[in-house]
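Okay, here's the structure, questions in a sec.
The other protein chains are all here in position, but one chain of the complex has been omitted.
Each chain carries a letter (A, B and C) given by its place in the written order, and its residues are counted from 1.
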Amino acid sequence: MRILLSNDDGYFAPGIAALVKAVSDLATVTVVAPEQDRSGASNSLTLDRPLSLRRAANGFYFVNGTPTDCVHLAVTGMLDERPDMVLSGINLGANMGDDTIYSGTVAAATEGYLLGVPAVAVSLVGKHGEHFETAARVARELVQRFQRQDFGGPVLLNVNVPDVPYEELKGLRVTRLGRRHKAEPVVKQLSPRGETVYWVGPAGEAADAGESTDFHAVAEGYASVTPLQIDLTHTAQIGAAWEWLKA
Amino acid sequence: MRILLSNDDGYFAPGIAALVKAVSDLATVTVVAPEQDRSGASNSLTLDRPLSLRRAANGFYFVNGTPTDCVHLAVTGMLDERPDMVLSGINLGANMGDDTIYSGTVAAATEGYLLGVPAVAVSLVGKHGEHFETAARVARELVQRFQRQDFGGPVLLNVNVPDVPYEELKGLRVTRLGRRHKAEPVVKQLSPRGETVYWVGPAGEAADAGESTDFHAVAEGYASVTPLQIDLTHTAQIGAAWEWLKA
Amino acid sequence: MRILLSNDDGYFAPGIAALVKAVSDLATVTVVAPEQDRSGASNSLTLDRPLSLRRAANGFYFVNGTPTDCVHLAVTGMLDERPDMVLSGINLGANMGDDTIYSGTVAAATEGYLLGVPAVAVSLVGKHGEHFETAARVARELVQRFQRQDFGGPVLLNVNVPDVPYEELKGLRVTRLGRRHKAEPVVKQLSPRGETVYWVGPAGEAADAGESTDFHAVAEGYASVTPLQIDLTHTAQIGAAWEWLKA
Partner (left out) sequence: MRILLSNDDGYFAPGIAALVKAVSDLATVTVVAPEQDRSGASNSLTLDRPLSLRRAANGFYFVNGTPTDCVHLAVTGMLDERPDMVLSGINLGANMGDDTIYSGTVAAATEGYLLGVPAVAVSLVGKHGEHFETAARVARELVQRFQRQDFGGPVLLNVNVPDVPYEELKGLRVTRLGRRHKAEPVVKQLSPRGETVYWVGPAGEAADAGESTDFHAVAEGYASVTPLQIDLTHTAQIGAAWEWLKA
């Protein structure tokens, strides 16, 4: 089995090292990750310049681009054989609810899925990253499950794991994405040159954290597994849109 | 009525100038757009540094960030009053099918939608941008329709307009997103310093361009209007995922 | 006569518009300037990716690179004929003393000089840029002087003009670069995500502002004209270095 690993925190991040360690005895592992921290990169793709690929002392490859660039370049040009799985992470911080659309971690997995490779994004829900090994072990178990049994079709899983010791993890739950309230306003600061600058503020609080959501599962102490797809069509509004256009 | 305009081609692009011209007599218009061309930016959000906001000679504001940054900053920190609509575009080039997830044009509108503002992304389907005025007129008509009749709820419309004279446009069609085949492989070049560099290749051909899709509508000469949402949950796979996890 | 204009504040900056206006009846003028504000870019040259060249609605060309990139690209690849002069500016803010080595404005002129073209960098000494027309008129006069009489060899002039009405300007003075005291320390701020970030602080106060310096000339109300060269060898230390190495 061949696994392609990527992330959005950069190739030097502790999360990806933990992921490599967790799965490297299960498969042939290649790391292709961004040169820099690209958190918040979403599915951003670099079109206005070519990408460079380099190899670090530890054997990891890094690209001067986005998470999506990394997986795209690896699968369509660098690797001799198509990987059997794309693993992205372990992100330091949750990727749940609406935030998923901003996530570079999820985007790296999404690019694998779009290119026909089963893909899993793994995030650790916490600020300080105390238990990467818990998320790493969840990732390992998912890989082993894939090895035992194919999912039976294209699949893109968004996994969020509470930042607790593995023994305290209550199990896995399949969830849907929750919803957040609107983001907090931008935070203004004054630069030393007297110019106002604006920091993007924190995400909003959970607005829909109902029982079947990722927010709820994690709050209850479970690892959340959400199957994703990439069709943004609002099917339920198609009729209303026709009505409105005719109005 | 107050309209916030943005795009991903940069505040200096002809597409946004055409859009401003088309709607400025209908509403109070504020332009907040990226300083640089940020095509392919997706929903990328800048978290590792603050943003600067400047004003160009023509009154347009520009931000050293992504399309999402622009709308986020404008709505949550800069504008005194919440806009009644976010208009994004006119993008030079289609944003249809799977490509929608990479689009900065759609992302700017999506950020408006997430912040509770009705939003429309407008793209001109063509390489050379010969008929921006056609897409501008379609945008104007949609704004007028909003003024006559509220959509009746949150709405995010992805509009793709054929690059033809307005008289040749056959009308509007409400569509779903089509699907593409996998992207073409990366294109390798050699830099003058002897290093291999990799350009992201062209998007794949349409794989699902069935009758109800955006691809089909545009190919037939219609402007395509796709209502979007942002929940990526693959609802149909939730049962299968439970089964698989238990296996 | 053909003049190439560039700057480091970006092609949209008021300073370069003032410069174009001041000299466009004297020569054929081509503007090739950075897409973004690149203040502080020094002689930075982009080696890890290719550059793109675009044309704005007003006819100015812009490049996704540094001031040095702009002049380098224009002279060695874009312009059909070598320009007779490179003009850089008008920078908003002084480029005097030690700061000259950080300046993108001076760097654009330096690149012209290195490529064999007489070059002049023009900066307006002030924070608010109230009298660009004064610096523009000084630039115009220097161009006219070049037209009347060649400098008689390669030349790189660093011009700093007080931000006063032209009538209050006392004249021109040829100067040497002064020296500054050490820069102020970096300024720490806390990001909304709780991370410490560091802004480069203000430049130090003038340490050597003696009579023949640029600092002194400007303080006295004169435009300062400093001829520059680019050989950084500390000739006076060569003997001492030999002694030290033998020690």
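As a working rule, a contact is a pair of C-beta atoms (placed from the backbone, for glycine too) under 8 Å apart; a residue touches a chain by one contact, two chains touch by 3 or more.
Model, not experiment: these values are computed from the prediction.
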Touch criterion as defined above, residue of C:80, C:167 or C:195 at the omitted chain: C:195
Just one of A:43, A:64, A:88 or A:123 touches the chain that is missing; which is it? A:64
Go through chain B and note every residue touching the omitted chain. 48-50, 52, 64, 187, 189, 191-193, 199-202
List the residues of chain A that touch the chain left out of this view. 12, 14, 17, 35-36, 47, 49-50, 56-57, 64, 191, 193, 197
Chain C residues touching the chain left out here are 37, 39-48, 50-53, 66, 68-69, 72-73, 76-78, 98, 100-102, 107, 110, 114-116, 145, 148-149, 151-153, 155-158, 172, 174, 176-177, 179, 182-186, 188-189, 195-201, 225-235, 237-238, 240-242, 244-245, 247
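Operating definition for what follows: only the chains that are shown with their structure count from here on.
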Looking at where chain A touches chain B, is over half of the residue numbers used by both copies, so same, or under half, so different? same
What chain lies farthest away from chain A once each centre is taken as the mean of the Cα atoms? C
Rounded to the nearest Å, the gap separating the Cα centres of chain B and chain C is 39
In chain A, residues with contacts to at least two other chains: 48, 50, 52, 189, 199-201
